[in-house]
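Notes to accompany the following structure.
Note that one protein chain of the assembly has been removed; the remaining protein chains are unaltered in position.
After this line comes chain A, so read on.
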Amino acid sequence: MSSGSVLPSPALPDAPPLESEAEARERAQLERTWSPLGGLKGWLSDVHHTTIGRRFIVTAFIFFLLGGVEALVMRLQLARPESTVLGPDLYNQVFTMHGSTMMFLFAVPMMEGVGLLLVPLMIGTRNAAFPRLNAFAYYTYLIGGLLMNVSFLLDMGPDTGWFAYVPLSGPEYSPGKRVDVWAQMITFTELSALAGSVNMIATIFKLRAPGMSLNRMPLFVWAQLVKAFMILFSMPAVMLASLYLAMDRLIGTHFFNPAEGGDALLWQHLFWFFGHPEVYIIFLPALGILSSVLAVFARREIFGYLPMVLAMVAIGFIGFGLWVHHMFATGLPQLGQSFFTAASLMVAVPSGVQIFCWLATLWGGKLRLRLPLYWILAFFALFVFGGLSGVMLGAYALDLQVHDTFFVVAHFHYVLIGGAVFPLFGGFYYWFPKFTGRMLSERLGKWHFWLFFAGFNLTFFPMHYLGLMGMPRRVYTYAPDRGWTDLNLLATVGTFIMAVGLVLFVVNVFWSRKRGAVAGDNPWDADTLEWATSSPPPPYNFLHLPTVRGRYALWTQAVDQPIVTGVRSDRPEVLVTRLMDAEPDHRMEQPGPSLWPLAVALSSGVAFTVSIFTPWGIVIGAGLALITLTGWFWPKKPYREELLEEQP
């Protein structure tokens, strides 16, 4: 390539006429080194972050559709009083499946997947830090999701709600295997999230492109980092809780049995110590998506980078201090009431800081009103609305009045769908061209947006009223003289409108994948490094590893922005940089494709699934895990120059 080309940076790595012979050789060698193996084995052994990230996203989306169908069925049942679409037993299973699926099998893994897919590209490296651990995380998640859904088809679906309160879920009131299935599914998906988070932290800390110091990281990467730390500190609580529950049910321990000195409230404390941070674990990555989209479509840098980062970190801390507001109805000492009310209201402060920073960004920007921005603007309306009902629920006095009513259902759907699903769709429209090379249809997309937006509000806005009128959540039917009929019918109509929007979305994705307009490398003129490579990215991500000299990597790059050379292309090697300022530190070879992560995931699958029926499952699974983990760890064909001088 001549030095006179306009952008000598990796922004145009795929311009074949300009490519020199040396570059073509390098590209061919990288292709050989990083491409997955062929055939079924290649498919099962792939460990590249783009593959695993895509699998997470597709799988989570399928679970999202399943959870959506469950919601549709529930709304059908509730559309009229004394309806008989579902009996009480099946209704219990369906609402438990809906909640558990949306929280554990859709929201968290979806955010994992988006981060896994994007972060290594955004920080300018060739793969995540521990590729095989990623593959393990995916398979573990898949096994857990299948376990719960297959059990549901066998009439063994969990039926005690997504937070499975004891004593209802204990051995006395829930005989049979339904709750055990739920408890093991929790263990699987939390294991997966923990593995993914460790990976995310190591990737972000150690694999950033030279020059991308911590204070130049894209806000999306910050959001993923804070989320990963929150997972480390919160998910152990629910794993421990589900372990206690499983043991109470299977081997007769007494953790939650008051007759033998146990305590039912211990469950609620442990569950919500996880469950409240969980909300922010879902919400923070959505904020990251939001900031990415907003900067690009307002054509300016995000207002107040430092307050934004501090606000995210603050949410990460405060999120751990307010779990008891889910337990206001359990009878708290007055100090507890006041403390947790105050803590709950306090989280509105960093959230407010962020909202005002985004508004300031919009204010000073030149808005391009394209589809991704639609979803973001809708987010502001819905999230602020849900935040307001959240402030109401965070106050002890009001919470007692509407506890366990549809008001709560309305509130958390506004914050979770408005706060996470809307930004997710915005992000999907934004990044789809990067990973398929094609644009999504703008026209179908607008239909999708307006139907989903209108349907969402029709569904959940009336639920505020239903709750205030006293309709409890989780009832399978109601009497005609309660006066709840019309609003329920309205909500059901809204759900179906949302569903139509979703169908259009799916059609759009399938149509545009093959026939959408060709996107090019950077159709939105965006700022982050993933737009500096081809669409879709090659298996090695970047032909030349980039360097960075500002917060908005592509907007601030110099005309002669240096590229990294000297990272080997005949081995899967990545550049490791220093934690704070990302100076180059050393080169690290990465493990290639492997079947061992699948084998380890399967052995833990055996352990947890068999242990539903007999405690020996743990012993069998542990034996299998020892064998497979040794296989995973055992070194393969070393390179001579990297051998130790002293050999056995």
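Simple rule for what comes next: a contact is a pair of C-beta atoms (placed from the backbone, for glycine too) under 8 Å apart; a residue touches a chain by one contact, two chains touch by 3 or more; residues count from 1.
Methods note: contacts and distances are computed from a predicted model.
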Could you tell me which of "Acetolactate synthase", "dihydrouracil dehydrogenase (NAD(+))", "Aldouronate transport system substrate-binding protein" or "cytochrome-c oxidase" is the UniProt name of the chain missing from the displayed complex?
"cytochrome-c oxidase"
Which listed residue (A:S35, A:S213 or A:T253) would be found touching the missing chain in the intact complex?
A:T253
From A:H269, A:H403, A:R473 or A:R513, the answer for touching the chain not displayed is A:H269
Would you mind spotting which of A:L37, A:L76 or A:V198 touches the chain that isn't drawn?
A:V198
I'm checking contacts with the chain that's been left out. Which of A:P236, A:P536 or A:G550 qualifies?
A:P236
What residue numbers in chain A mark contact with the hidden partner chain?
1-3, 8, 20, 22, 129-130, 133, 194, 197-199, 201-203, 205-207, 210, 232-233, 235-237, 239-240, 243-244, 247-248, 251-255, 257-258, 260-263, 266, 269-270, 273, 547, 560-567, 575-576, 578-579, 584-589, 626, 630, 633-635, 638-639, 642-648
